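A single protein chain has been omitted from the complex, and every remaining protein chain is retained in its original position.
Per-chain residue numbering starts at 1, and chain names A and B are given in the order in which the chains are listed.
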Amino acid sequence: MADDDIRTQEFVTPATSSSPVAETVADGIAPRDRTEGLVPDVPTPRDVSTAGLTADAPVVAPPRRGFREMLPRRSGKLIVGLVLTIGIGLFAIIAPFVTQDPWNYDNPVFEPPSAAHLLGTNNLGADLFAQLAEGAAGSLTVGLVAGAIAVVLSLFFGIVAGYVGGWTDEGLSLVTNVMLVIPGLPLVIVIASYMESRSMWIIAVVLGLTSWAGSAIVLRSQAKSLRSRDYVAASRVAGEKPMRIITVEILPNLLPLLAAQFLFAVVLAILAEAGLSYLGLGPSGAITWGTMLNQASQHNAFTIGAWWWFVPPGLMIALFGCGLSLINFSIDEIINPKLRTAPAAVKSVRKARKAQVRDEDTRPDPEADAPVDGDDTGGNAKEKERVNA
Amino acid sequence: MKYYARRLTFYVITLWAAISLNFFIPRLMPGNAEDIFRAKMARKGELTPAMEKSIQLLFGSDDQSSLWDQYLRYWNNLLHGDLGTSITKFPAPVSELIGQALPWTIVLVGLATVLSFVIGISLGAWVGWRRGTWVDGVIPASTLLQSVPYFWLALILIAVFSVNLAWFPIIGGYDTFMFPDGPVPTWEFFSSAVYHGFLPALTIVLSSVGGWLLGMRNMMVSTLSEDYITTAEAKGLRPFRILTTYATRNAALPSLAGFSVSLGFVVAGSIVMEQVFTYPGVGKLMINAVQDKDFALMQGVFLVITVTVLAANFLMDLLYGFIDPRARHNG
Partner (left out) sequence: MIRSKGRKRLLTAVALASGLTLLATGCGSSGDDGDQGTASKGDGVLTVWAGSQTPIVANFNPYAPTVLHAALGGVYETLFYYNKASAEAPTPMLGESFEFNEDGTELTVKIREGVTWNDGKPFTAEDVVWSFSNETSKPEYLASAEVVDPTTVKLTFTGPQFTNEFALLGASWMVPQHVWKDVPDPVTFANEAPVGTGPYTVASTSDASYTMAANADYWGGAPAVEKVQYLGIDANTSAESLLKTGKVDWAGMFVADPDGLTADGRLGYINTPQDPTVLYTCANVEAGCAGAQTDVAVRQALNVAIDRGVINEKAFVGLAGEISPTFALLGRDDKWISPDVEKVSPQEANAAEAGKILEAAGYTKGGDGIYEKDGKKVELTLTSVEGWSDYNAAAELIAAQAKAAGIGVTASTVTWDEFSDSRQTGSFELIMGGVVGTSVADPFQIYRDWFSGEYTQPVGTQLESGEWNFSRYSNPTVDAAVNAAAATNDEAAKKDAYATIQTEITRDLPYIPLVINATQTFFDQKDFTGWPTEDNLYAFPPSWGSVSAGVVLSTIKPAE
C-alpha cells in the first residue's frame, strides 16, 4: 500500500497544489494542518466557522446538510457574477433571433452608434450589434464545448489516476504532466496551421484537448485524499466496483470543484479562441468576438477611432470572464470555508471593536475596565484589534 | 536527493516527448509544403525556370526512407544543432534566426514575469491581510482585469500612447533609425531597447498580475486562519512580522508550485504581445512562420519554446525543492 503513504501523496509533483482548493478536501471534512503533514489523516470534526470568538459575531447557522450545503451562499460577488453570466448567456441565445442580419452589407460604412444601428457599422456596413450577438453565440459555443471536453478529459486523467493508483496512476500522471508542461498556445498554433479548414467545432476540440492538464492534477490529488476516507474504505470493503465508488462516493463530493474547473476552462477557452482569431488562426467563416476583434485590428479601427467596433467585443469577453470568475470565487468559498468565514470573522471583530470603542466613549469611566458585554475572551479582542490595525 | 532525481527523470522524459511530438505533427497533418510554397511564390509574379529549380532544390527530393530512419536522422540533426533551413528567410538556417530572436524574448518575458510575480504576490498578500475590509473590493476588479483579452488591451495602449500621444514607439525592439546596423553593445542601444520594451512589458505585467494576486489572496486568507498564526498573534508579535515571516512565506508556496501552469499563460501572452508590438522575439517568428507555412522554422521555434519552458519549470522545481523541505523529504 505504498501509494497510500501520505508522505508520497501530495509531493510527487509540486504542481499538485497549484490551486488553493487543493489544500482543502472537498467533502467538507477539515483540511490537514500544514504543520502536521506527516501525521495520518484523522478527520476531526471542527466548527466550520472560526467566528465564534466573540458573541457579537453573527450567529453561526447550523451546518446545512446535503445538496443545499454545496450551493454557494448568497453574496454580492455571487449575485454580480450570476447576473453577468446569465445575462450574457441569454443575450447569446435570444439576441441572434431579434437583431438584424450580421451579414447584410447594405448599410453605410463606419457609422457611429445610432438609433438604427445600436453599435454602429463596420468597414463593410454590417450592423455591429447583430455581429456582437452572433459573436456571443459563437464564442460561448466554443467556450462551452472546449470546457466540456477539458473537464471530461481531466476527470478521466485525474480521478481515475488518483483513485486507482499503481502503474495506472504513474502512466496517466506522466501523460498529464507532459501535457501540462508543453506550452499550450504554441501547440494549438502549430496544429491549427496544419489544418486546411477550421470550423468552430474543430477549434473547440483542439482547445479542449490542450487545456485539461491543470485541472487533472488538482482532481488527482483530491481523489487520492478522498480514497483514504472511511466511507470510501467502507465501500471498498463492502465489495463495490471501483467505477461505482468513483461515481457514487467520490464524484458528488467533487462537484463544486468540477464546477469551478469547468467555468475556469470556459473562460480560458474563450480567451484562447480570441487570441487565435487575432492571430488569424481562428474559425473560418464564423463570427465570434475574437474574429470581430481580428477584423477591427486589421482595418485599423483602433487608430482611426472607430471605438464602437473594437470596444464592445473586448468588453463582452471581459465581462463574461469576470462573471464566471466571480462565480468561481463563490464556489471556492464553498470548497474552502475559511475563505468565506475568515473575512466575515474579521469583519465581525472589527464591528465589535467599533462598538466597543463607541460604548467606551459613551459610557462613564468606572466601567471602562470591565469586559465588554458578551466578550468572553477578554484580552483576545484587544489582540485582534492590534493585529488588524 | 530522490526528489531531484525524480524531477530530472520526469523532465528528460518530457523533453523526449516534446521532440517526438515536434517530429510527428507535420507528418500527421495534411499539406504539402513544396506545393504551398510554390503557389505562394507564384503570387508575387511568374516563376522563372530558375526559381523553379531553386524551389526544387530547397525542398529536396521525396524522402523515401522509412519513418523510423527519418526519426533517427531528425534526432541526429538535432543533436548537431541543425534545425533545418528557413524557406521564407532563405538561406538563413533556422538556428540562426532563433538565436537572434531568443534573447529578446527571454529578457523581456523573463523580466516581466518576475515583475508580475513579485507585484502579484505582494499585492495578493496585502489584500489577503486586509480581508474583510473594503480591500476585498479589489477582487472583482482584478477578475475583470484578468478576463480582458490581452491583445485588446495592448492595442488600446498602443493606440493611445504610441500613435496619439507618441510617448512610446509603435513597433520594434530597438530604434532601427538610430542603429541601422543592428544591435551593438552600447549604453545607447541598451536604453533604446528598454524604451521599446517598456510598453510590451507593461502589458504582460498587467495581464498576468491578476492571476497571481487572486491565488495569493485566497492562500493568504486560508493561511491566516491557521493555528500558528493565531499563536503568533497571541505571542504578541508585530503584525508586519506576522505578515511577512509567517503568513506570506507559507502562502506563496502554492503559487510557486503552480508556476508551471502560470508559465503557460505567460508564454501564450508573450506570443500575442510580440505580434501586436512587432517585437523581434521568438513568438513573432513563430507567427510569421505559421502564416507563411515555413514548416521548418515553425517546428524549430516550437521546439525552442518547449525546451525553454521545460528549463524554466525545472529551475522552479529545483527552487521549490530548496525552499520547501517537505518536498525534498517526501518526494
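Criterion: a contact is a pair of C-beta atoms (placed from the backbone, for glycine too) under 8 Å apart; a residue touches a chain by one contact, two chains touch by 3 or more.
The model shown is predicted, which means the values in this text are computed figures rather than measured ones.
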Return the single residue from A:S75, A:T99, A:N123 or A:S228 that touches the missing chain.
A:N123
Residue of A:P113, A:G165, A:P252 or A:G280 touching the missing chain in the full complex
A:G280
Which parts of chain A face the unshown chain closely enough to count as touching?
103-106, 109, 123-125, 196-198, 280, 284-285, 295, 297-300, 302-304
Chain B residues touching the omitted chain (full complex)
31, 35-36, 38-42, 45-55, 57-58, 86-92, 97, 100-101, 118, 162-163, 166-167, 169-183, 190-192, 194-195, 198, 241, 244-245, 275, 278, 280, 284-285, 288, 293
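Criterion: only the chains that are shown with their structure count from here on.
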Could you grab the centroid distance between chain A and chain B? Build each centroid from C-alpha atoms only and quote it in angstrom.
23
Seen from chain A, its contact residues with chain B in the complex are 7-8, 10-20, 22-24, 33-35, 37, 50, 77, 80, 174, 177-178, 180-187, 189-196, 214, 267, 271-272, 274-275, 278-281, 290, 293, 297, 302-303, 310, 313-314, 317-322, 324-326, 329, 332, 336, 338-339, 341-347, 350, 380, 383-384, 386-389
Applying the document's contact rule, which stretches of chain B touch chain A when the two form their complex?
3, 6, 10, 13-14, 17-18, 21, 25-26, 29-31, 131-133, 136, 139-140, 143-144, 146-153, 155-156, 158-159, 163, 214-215, 218-219, 221-222, 224-228, 233-234, 236, 239, 242, 250, 253-254, 256-258, 260-261, 263-264, 267-268, 271-272, 275, 286-287, 290-291, 293, 298-299, 301-302, 305-306, 309-310, 313, 317, 320, 324, 326-327, 329-331
